[in-house]
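One chain of protein is taken out of this complex; the other chains stay put.
Labels for the chains are A, B and C, by order of writing; each one numbers its residues from 1.
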Amino acid sequence: MVDKKKISLNVNGVTYDREIEPRTLLSDFIRHHLDLTGTHVGCEHGICGSCTILMDGLPVRSCLTFALQAEGKAIETVESLDTNGELSPLQNAFWENQGLQCGFCTPGILMSMKAFLKHNPKPNRDEIREALSGNLCRCTGYHDIVDSVVAAAEAAISSGTAKA
Amino acid sequence: MKPANFEYFRATSLDHACELLRAHGDDAKILAGGQSLIAAMNYRLARPQFLIDISNIDSPSEITDESDGVRIKATTTQAIAEHDPVVRRRLPVLANALEHIAHFQIRNKGTVGGSIVNADPASELPAMSLLLDAEFEIQSASDKQVMAAEDFFITYMTTALQSDEVLISILFKAPPENSGWGLHEVARRAGDFALVGSAAIIALDDGGKCSFARVVLFGVASTPVRATEVEDALLGQSCSDALFAEAAKKVSEVVDAESDVHVTDEYRGNVAEVLTVRALADALSRAQAAS
Amino acid sequence: MKKPIEIAGVTKHIGVPRKRTEDPQILMGQAKYVDDIKLPGTLEVAFFRSTHAHARIKNLKLDAAKAHPDCHHIFTNNEFSAGATTFFPGTRGTLHPVLMPFLAKDKVRFVGEIIAAVVAPSRYIAEDIVDLIEVDYETLPAYNDVEDAMQPDAALIHEDLESNIYYADSFSNGDVDKAFAEADLVVSEKIATGRTSAAPMETRGVMATWGWDDTLTVWSSTQMPYPLRTSIAVNLGIPEQTIRVVAPTVGGGFGQKAHFFPDEFILPWIAKEIKKPVKWVEDRREHLLSAAHAKQCTIYMSIAFNKDGTMVGMKIKNIGDSGAYSQYPWSGLIESVAANNGAPGAFTVPNISFETVICLTNKMSTGAYRGVGWSAGCYAREMVMTKAARLLNLDIVDIYRKNFIRHDEFPYTTSTNQTYDSGDYHKVLEKCLELSDYASTKKQSRATEDGKLKGVGIAFFVEQTNWGSRSAEESGFPATLHDTTTVEMDPTGKVTVRSGQFSHGQGLKTTLAQVAAETLGVPFEDVVVLDGDTATGAYGMGTFASRSAVIGGGSVIRAATDVRNKLLTIAAHVMEANAADLEIDEGKIYVKGSPDRSMTVAEIAYITFYDRFARPDEDEVEPTLSATRHYDPPAAYANGSHAVHIELDPLTGKLDIKRIVAVEDCGNMINPKVVDGQMRGGASQGLGMGLLESLEYDESGQLKNASFMDFLIPNATTLPDIECAHIVTPSPYTEGGFKGAGEAAMLSVHIALSNALADALSEYDGPLVPMVTPIGPQQVMDLINNVNQPQAR
Partner (left out) sequence: MKLEGTADFLYEPRDVWTALHDIDILIKTIPGCKSMVPDGEGGYLVAVSLGVAAIKGDYEGKVRVTDVEFPHHYVLDGEGAGTPGYINMKVDCYLDPVERGTLMRWSCDAEVGGLIAGIGGRVMTGISKYMAKQFFKALNDEMKNLFDEKQIESAQG
């Protein structure tokens, strides 16, 4: 038997202290130890992108990260996006443009796109497709997701929140 | 798909990692970005007893501009290397190759050293280390050595690195001034492992003849391979489409491909030749633009 | 036939691209999928599965596993020996029931079959324990190819059957031999479609708990909560009224989750045995190994043509690769039987004969996946037509136009006895040709400046939608299918729709609410749709087979119409008006022509429940505002067309898809945005089948690509934007004039892709027409080099 290890992890600005087996994946830690089930697990080998979260602002696969590796980093999940139930402009763009159907891949896509739009606030459709290529969606055929990201970028530009 | 148990150690430095490796021996594995290792662990194909985590050492990402090339600390993430201005200026082919690795979410964690040590013959960085005559700085608790890339890769996922050794840094040599590069690969989808890839660097002398040539293929053998026969057929010659077509035929000398669920060994051999012609053509036009 | 209720194409609520009400909770990460349901004390299950494709279990060694300190239980067939078979009375051919044990007994028949269930505190530990189980196997010959398994000397996969073929039928209409003898051209080909998986992003999963009051609650990622409840009751011997099945938020199904799998019985059984909540969530490897596969058929297709392209006869042999079992509960019929019965497609084919064979192999069983049957069947027909067009010096479009059923011929009964209700195929085709610049592209040179080859392809489909009993019957599949909806208005005038449908991404909570709002005359916001929970819905078959808009929508129309009529009767009494003179609009009831004489729906509803002085006498009108109605409509056939532009690298075989155009006629659209979403999603999956997806087994029955590394589904760079357009010919047979829309794109976009490839290669010696799916770089190079094409034997 392997001893459990203490872990202190900052997720969405809250510090959580838990004791875990070292093999606990960050995805499982977030979902099952913190009950933040918005982060989804679709393949557990890094291909589908459903489990994408932000670590120190960068999107990474939480299924290819042990929770212990995330100590000292700032983790953001989909639950951080809205403000008391009010959708963020990115979320709202997805709602307006039906950028989701079953929604299982959506949290990972939102986290990837949040980081992508920060890095590239005025993307064209090809750049968006390239940026989306690490997140698989089986329902939409991606078209409406691309529309959503375009709309989110435009909304950010028109409201002046886009960072240069 | 949950990993088997292991004991976890967080190394504070690469020296510390070497100490931990010495203490735990053959059953210990280095955990860097983990983008291949953790996937294999989730499938329980990999079941290391001890994991030594080097992803949280002090200043993991370091890129140094050196006289003969660019030194990249092994723990540098692929994303940092990809966007680094020194890499983009001095090793544009490497920057381009980095963009081909999986997806940006993977590159945000995957490390340059990790991909090289993983030694997947279809992946880009092992091929780049051959293309750019890389030198690997290798360390154990008791020893340090420098190994050339050409001596490093043994077969699929197998390298000359001993179980107590850690890859510390990689010196990618800058290609000659006024050289040009080309990199072509075929993958089923963007971000997938290359079915076949070819990378080339060419430099021209004052008379416009080929004065330097490097051609490296990946996905066509048990390791990335340098196609010296192709290079020899180019050196001292006037570059042309016809020359490239003739020279690229010699890729068959180094291709020893396998079939998989996607394509046959024969496909890999044929397409390696096609992509080599294209990589050479790109390299030539960049070389001409540079001179 | 009772005249259906008509709805004008676009009204206040119908034909409106409303935002979906289900989305905000998903976008905030608050939607609960099976693995998000938490009950204290839940134990987790991991399965020990067969690593052999066909073998006897000689010795199952559990001692080491049981000795693990955290092992709660291990269950095998010794403890739980139940299993299930499927049989439909009235099937045309001979269907032998095939027993699927929930836990393998003394034999395994595919890699991934469940042998034992381990119960432990966590999935991690459960997998540790699974690792400790060992089996001694005695291996048996394994079959990967149906044509090997069909041989008379083949080892029996199920010893109680006489051969590995468990279904066969044949059909003939007209004088096929004569037609073939007199035809100008006969093209015969063997077509092999690849084995794929719906692979929804959420894998399957089941959780079950046994209550102190001897009730069973089951959460399952299923498309059919009610039929699952019945099946659990029947197979576990538990009174059905004590079972509650909940399908929480479900992350895509595409037909794959419209089956019952062994785990859906094992988990409830374990919960009943150990009286603790238990959960199993399928991982992706398990999913690819053991969630229903799809679409693998071996088809011999011969079509006879006159010189002008007229199709005069068709002969088909379709061999369905069933895998190791006849997938419960639909059986292995749905792939090849549906294909053959729909073989004429959009065309008049006066003489037709077909043979259907369903054969077992040592692979995971095949089941429904979007466009089941037709994706493969249509592909075979159309590739032969494409080849014929080339041989006759025609364009495939010429053959379409020549052979289409004309719009004035509806209702039209095909040579396979399917009755098409409506459509205007020429108009849909012309629209697709126009939008895709087909004709002008064809005139351009194939070669591009950078050495690529351009190609454009088109395809046309007819889709049998709204699977009720009659639709199923017309497909040669005599299942009983129908649906029920309860519409209730509460005392405040708000509306609850209790549906037997179940939305798992389709947006039915939105679209069914639109239908109810329209029918009742209330604001959209006043309607809520409850689905996916047998404690709160109405018994229904669930959502699959392009049925929910028509059958769900139709039963909502019927029930809401009853409530509306009741409301008007009560309002007429209260308002001292004639019910026939009253109208309802957006929650307001008023006398036609005098809008000031009005009351609100809420006022009448309140009076109905709480004001016995104002409402009519209860012996005259019962003071309830609810109705439950059933619907089992006649078949309705949607149609549409796809065009695909590609660029081919002829030296590497790599295809780039440059444009996709989709035109569809699904009758009246409830929510065009949702329809576009279905068209685009379907196109993506169709191209996945056409370009990328193939589950590859080796000769010993091992699945070689049990991961998303090697089983490839489209990503955002695989596809371009998908341009959508609609032609609307309402069905004269269905309530609201709706036809189904869900599967359409899976029927022809892969055909358009292969036609585009054939077009790109049209200047090569040939004709080079692909006869396989998917057409990856290897298959493209094989086609160019004319090797490895399917060979008749």
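The rule we apply is simple: a residue touches a chain if its C-beta (ideal position, glycine included) is under 8 Å from a C-beta of that chain, and two chains touch if they have at least 3 such contacts.
Computed from a predicted structure; not experimentally measured.
Shown chains touched by the missing chain in the whole complex: B, C. Listed residues C:V98, C:V111, C:L692 or C:L761: the one in touch with the omitted chain is C:V111.
Even with one chain removed from view, subunit C keeps its contact list with that chain: residues 51-53, 111, 131, 134, 139, 285, 288-289, 698, 700, 702-707, 709-710.
The missing chain lies against subunit B, touching residues 29, 37, 40-41, 43-48, 118-119, 121-122, 154-158, 193, 222, 258-261.
Definition applied: only the chains that are shown with their structure count from here on.
A complete topology is adopted by the chain contact network, contact being made between every pair of chains. Chains A-C form the pair joined by the most contacting C-beta pairs.
The geometric centre of subunit A is 29 Å away from that of subunit B, both derived from CA atoms. If each chain is reduced to the centroid of its CA atoms, subunit B and subunit C end up 44 Å from each other. Shared interface positions of subunit A, defined as residues touching 2 or more other chains, are 21, 23, 44-45, 130, 133-134. Subunit C has residues 124, 283-284, 707, 709, 714-715, 717 in contact with two or more other chains. Per the touch definition, subunit C reaches subunit B in the complex via residues 123-124, 127-128, 131, 283-285, 651-654, 692, 694, 696, 704-705, 707, 709-710, 712, 714-715, 717-718, 776-778, 781. Subunit A contributes residues 1-2, 5, 21-23, 25, 28, 44-46, 49, 52, 55, 58-61, 63-66, 68-69, 71-72, 112, 116, 130-131, 133-134 to its touches with subunit B in the complex. Residue ranges of subunit B in contact with subunit A, taken from their complex: 1-8, 10, 31, 34-35, 38-39, 41-43, 51, 53, 55-56, 79, 102-106, 108-109, 189-191.
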